[in-house]
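Left out: one protein chain. Kept in place: all the others.
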Amino acid sequence: MILDAQPILSSPLANAVGVWIASLLTLMIFSFLYKDNPFYKFAEHLFVGVSAAYWMCVGFWTTLIPNMIARLWPSHMGGVLPAVVGNQREWGYVIPLVLGLILLTRLVTRIAWLSRWAMGFVIGFAAGTNFTRYLQSDFVSQIHSTMVPIYEPGATTAATIGNIFSQIVIVGGVVSALIYFYFSKEHKGIFGRTARVGIWVLMAAFGASFGYTVMARISLLTGRMGFIIQWISGSSW
Amino acid sequence: MADRQEVTIIERLGTVDRRYVFLLIAVAVIIPLIVHYTTAIPTSAIVQSLFDKIESMPPGSKILISFDYGPSTEPENQPMANAVTRHALEKGHRIYLVALWATGPRQSQKLIDDVIKVEFPDKVYGVDWIHLGYKAGNQGLINTLLSDFRTMYTTDISGNAIDGLPMMKDIHTLRDFDLIIGLGSGFPGTKEWIQFAGDPGDIPVGGGTTAVMAPLLYPYYPKQMVGFMGGLQGAAEYEYALVKIYPKYAMRSRIASTTMGPQVTAHLVIVGFIILGNITFLIEKRRKRKYR
Partner (left out) sequence: MKRTVPLIITFFVGIILIIAMFVPHDPFYGLDSKFSIFYDVIAVFAFILGGGNLLKVHFYKIQNRRRDWKYSIVTVSGFFLMLGAGLLKIGVPGGWSGDYQADGSLFKYLYDAAFQPLQATMFSLLAFFVASASYRAFRAKTREATILLVAAFVILLRPTPLGYYLTFWLPKPLQFLHIPNLSTWIMSVPNMAGQRAIMIGIALGIVSTSLRLMLGIERSYLGTEGKG
């Protein structure tokens, strides 16, 4: 800590100023609804800079320091992370340090090719984990979940008819939509008609998604409008 | 003459400045907020099953709650976090707060300040709840935690060694948790918790996602996911279920229900837009056919 600013930043005046800054920035963004203007551009550019720095700081203090630096130089962490001072040094963490530094060579055009080594690791990790996880969760398990008994004994007649109908729609819907995605065979005859049913199923899914998207966006707007109303009525954050 | 007039109205409706549409939406949201119009939404099966899971777990069960969102979706996700935490602590479960998003810890801190410290002052840090914070790595982090939780989480968010905290004693891998709840708004989020923890580790996973994400997660229910809340509506449904069993939360657990008021009016305005848009479209179509 190079500046003891805590008493200033915790004061009611600082709080009030903060609320005003937040509200004005909110209005600057909303001004885009009228048309693109310098206020919006200012807020937009500020957002980009602040966001990038935010992610860097959080990554630095939450992962880089405790999970790499503290493992390589635990005895030097007394001032920052006293809990790890007595720990053994773990030399294995030189590997992510080297790979990480190599990744940063992308910023220097002359040696940017070196960053491919780190990229190779990142891509290999993503490919290896995605291969198995997607195969298990989004392929095998989905087929397994689709193949459930159509008739379940014990339910009332109406419920049974409803369940049978729904189950047929699910199985038929999945199969026909998959057929629609299959482009190696021309969509003609029965194949084409099934693909057409597949489009209807997909359209119903997209319609549901649209409805939920509207819902989501309105919720976010409600949050911001609530903030503006609070600001006008004089509440703090 | 009549036809001409019809054309003018349709043309006007078709080319109306979109800023009038914006204004109507703003009004539809602001007025219910000012008059405090609220609405309760009965709980759907998918939300009820998440509620029932937490309700049926024995006291002291370990629940990992992951905050995989930021301020951008706070109005949707925060009421979910509040309702689920309230329920879990009421039942005597232990909760572990983590984040896959760098913006997550500010949201979990908000939960601590607004719910845990205010409504459950008797719950002890390190015994009943713990704030572990964010770690980088997205799905890679989940993969690490599945094999060794303590490699990444050596300390809590404030830098205290986790070895000294009682509720961390039995935690070695993600498999030691009784339930994982992913509250998310994108990648990484609930989907990754299912793919990288729930399925390979055979750990029950529940969730709460923004409404945009919700339809995409339905294929995981009920076999790979115990239940989930979709958007603000899902949160309001959870609040409804909670208040039904624990009426003492009727006043506190109503953030989602309160913000559902503007939601309802805005939906009605948009439904009106769709109807109006289609009426003008049909009239225009008929007119074109007539003059062809």
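The first chain written gets the first letter, and so on, giving A and B; residue counts start at 1 in each chain.
Keep this in mind: a contact is a pair of C-beta atoms (placed from the backbone, for glycine too) under 8 Å apart; a residue touches a chain by one contact, two chains touch by 3 or more.
On a predicted model such as this, the values are computed, not experimentally measured, just so you know.
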item	value
Touching the absent chain when the full complex is considered, from B:T144, B:T190 or B:S253	B:T144
Residues of subunit B in contact with the chain not shown	18, 21-22, 24-26, 29, 39, 41-42, 44-46, 70-75, 103, 105-106, 135-138, 140-141, 143-144, 147-148, 151-152, 157-159, 200, 215-216, 218-219, 221, 233, 236, 260, 263-264, 266-271, 273-274, 276-278, 281-282
Touch list for subunit A against the chain that is not drawn	1-10, 14, 17-19, 21-23, 25-26, 29-30, 32-33, 41-61, 63-64, 67-68, 79-82, 92-93, 95-97, 99-101, 103-104, 106-107, 113, 116-132, 134-135, 137-139, 142-143, 145-146, 158, 162, 166, 169-174, 177-178, 180-181, 198-215, 217-218, 220-221, 223-224, 227, 237
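As a convention for this text, only the chains that are shown with their structure count from here on.
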item	value
Sites on subunit A touched by subunit B in the complex	33-34, 54-55, 58-59, 62-63, 66-67, 70, 80-84, 125, 129, 133-134, 136-138, 141-142, 144-145, 205, 208-209, 212-216, 218-223, 225-226, 229
Subunit A contact footprint on subunit B (complex, rising order)	19, 22, 25-26, 29-30, 33-34, 72-76, 102-103, 105, 133-137, 139-140, 143, 151-152, 154-155, 159-161, 194-196, 199-200, 210-212, 214-216, 219-220, 223-224, 230-233, 259, 262-263, 266-267, 270
